[in-house]
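Complex shown without one protein chain; remaining protein chains in place.
First chain written, first letter: the chains are A and B, and each begins at residue 1.
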Amino acid sequence: MAFLRNTWYVGAWSHEVKRELTPRKLLGEPVLFYRKENGDAVAIGNRCPHRFAPLHLGRLVGDAVECGYHGLQFDCSGACVDNPHGDHRIPAAAKVRSYPLVEQHGLVWLWMGEPGLADPADVPDYSHLVDPALKTIGDVMLQKANYELVVDNLMDLTHVNYLHAPYQKNDDFLAAKHEVVHQGRTLDSLRSIPSTTAPPSFTPFLDDPAKPVDYWLNIRWHAPGACLLEVGVVPVGRPRSEGIRRQGTHIVTPETATTTHYFYASSRNYLLDDPKADLETRNWQQLGFHEQDKPMLEAVQEMMGTTDLDALRPVLLTSDAAAVRVRRMMKELMKAETDAGSKPIFVLNK
Amino acid sequence: MAFLRNTWYVGAWSHEVKRELTPRKLLGEPVLFYRKENGDAVAIGNRCPHRFAPLHLGRLVGDAVECGYHGLQFDCSGACVDNPHGDHRIPAAAKVRSYPLVEQHGLVWLWMGEPGLADPADVPDYSHLVDPALKTIGDVMLQKANYELVVDNLMDLTHVNYLHAPYQKNDDFLAAKHEVVHQGRTLDSLRSIPSTTAPPSFTPFLDDPAKPVDYWLNIRWHAPGACLLEVGVVPVGRPRSEGIRRQGTHIVTPETATTTHYFYASSRNYLLDDPKADLETRNWQQLGFHEQDKPMLEAVQEMMGTTDLDALRPVLLTSDAAAVRVRRMMKELMKAETDAGSKPIFVLNK
Partner (left out) sequence: MAFLRNTWYVGAWSHEVKRELTPRKLLGEPVLFYRKENGDAVAIGNRCPHRFAPLHLGRLVGDAVECGYHGLQFDCSGACVDNPHGDHRIPAAAKVRSYPLVEQHGLVWLWMGEPGLADPADVPDYSHLVDPALKTIGDVMLQKANYELVVDNLMDLTHVNYLHAPYQKNDDFLAAKHEVVHQGRTLDSLRSIPSTTAPPSFTPFLDDPAKPVDYWLNIRWHAPGACLLEVGVVPVGRPRSEGIRRQGTHIVTPETATTTHYFYASSRNYLLDDPKADLETRNWQQLGFHEQDKPMLEAVQEMMGTTDLDALRPVLLTSDAAAVRVRRMMKELMKAETDAGSKPIFVLNK
């Protein structure tokens, strides 16, 4: 399966990258994360070009990584800097890939394509994750499903009324006005439901849960897999700024063609220091993402038996509007990349 | 692997189909079982044509099934009867397969081919399963072996003298007269052993186990996978109607090319209300089918590494007569089906 290459992908949460060797597969490639002595995060290829040992089985020597099999050392640019054997000459091919990296707002973004094209300015804005006016709770999980299925799940939020009914059902949701706005590499899916009942996930935090609210639910997709959700409720007729709301971070990065790293978080603007509200968040993340989305997405992947959705000729509904446009935009972006002659940029040992 | 399509297959025991959504894969197809409010059994396709969610993760709404992912509803004919999204229009392709079904004598039979050709009169007679003069004990299990291997096992009963020796060995069995009779879609394999020692599985139920008996063992195969065994002993020279005997139900339905649902039961005409005899039956079903046949068949499948027996050029023995004819008849039936232009009848979403 081909992936979009010249783009930023989240490789890890900042707190996952430590002063130790941490492997993770991204887009089918073995990547090695660690921090330099000065604290900078590093991502290089995890496969030694000598005998193909995974470098994470070795050890850190200063800012370099020593292979645990025969002792070659690589620095954070991927260059071999020590060959302990024979005349100590370093073969020209002795190097691993180094990934352009931006660490920002608690996320570690990697550029998986042609390094010269990497522009840190293109990293999507997830500053809400470190906004002191919000309380953020999140984690990462693996879904045994193609990343496009996970994006489809996020871009058609009508599923919350079925799959997540216990804490998200809203009777006016499916009939709500739905706007889809495309701009550059982003797509917004916007829903407003005026004067409705608050969904169950908000009711514990409202003075009078029975009182009607204005409810909104927006999601912004940024190619290829970063989704930023905003959901909130406010007393009818009041400005949204007065409401209680949550920013949802939902970022997917392919591990392989059929498995996906799913980075998620919820940032709320209420009860910032309330451990019960923290626990509430963790509980529905566990229920919603681990016990509802994950089994469904993995079952869909298994039912499909392929990563090519179109080949199965899915029946399309109006609620698919955003997900279908996202898939079409991804096709265009990938075609543009292929047409520009961009091939797999870095072929190990060539 | 191709399967015979225009024929009845057992999909479930009646008691397995309840007022709840129950998935089972048959011939590689995802099937969903449930009962209507009036108690009728239903079998429809288990894959939603919208986003390919398994319908069994949804819920029953009256006699319809609501998909648990985005809420489409399908009735028991497989038609979509509710689209909760947008203008509620139901796309023409929004349907799942519905399987012609006959529930009879405790078994649920499905027609896996062209619906118009399904004739309930063709369902084999297993009325012994509900005969009040017999006591029936049975269950269903999965064998990780191609269904033809399970049928071979049943159609060459000489294996009981080796694999099931502890409770079935009979010293005169291999030399017994063996008749193979072919008629239409059935084949009978008939064995009579006059004046012999009763096999161990009968001795607990005989007044004098050492006394010689007339012993018979017949099996009728009905294409593609239904085998009806009759085995009995009677005092030498007496009519079989005076004997103690068991009707064995052995029905195999492919799950996939290398896995098989095996529906089995034993119906005895003696000690109908004796819990010890029930337990005896369960014990040798457990031993014989789960601990002897299953490991052997699964090991054979693994040794073969293919489902094409002929490609491995098996050495044939006289004891293979019935099994070989069954395979030949299956080839003819499948060829006839292909020649008649019968293609995969129902292609999802086309």
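Here, contacts are C-beta pairs under 8 Å (C-beta built on N, C-alpha and C of every residue); 3 or more make two chains touch, one makes a residue touch a chain.
Remember, predicted model here, so these are calculated numbers, not experimental data.
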Touch with the missing chain holds, among B:N38, B:Q183, B:S241 or B:T318, for B:T318
Contact with the hidden chain (one of B:L174, B:L190 or B:L206)
B:L174
Where the complex has a chain not shown, which of B:I90, B:L134, B:L163 or B:L333 is the residue touching it?
B:L163
Touching residues (missing chain, whole complex) on chain A
30, 47, 49-54, 57-58, 66-72, 83-87, 91, 93-94, 348-350
What chain B residues would touch the chain not displayed?
152, 156, 158-159, 161-163, 174, 295-296, 299-300, 303-304, 312-319
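Just so it is clear, only the chains that are shown with their structure count from here on.
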Rounded to the nearest Å, the gap separating the Cα centres of chain A and chain B is 47
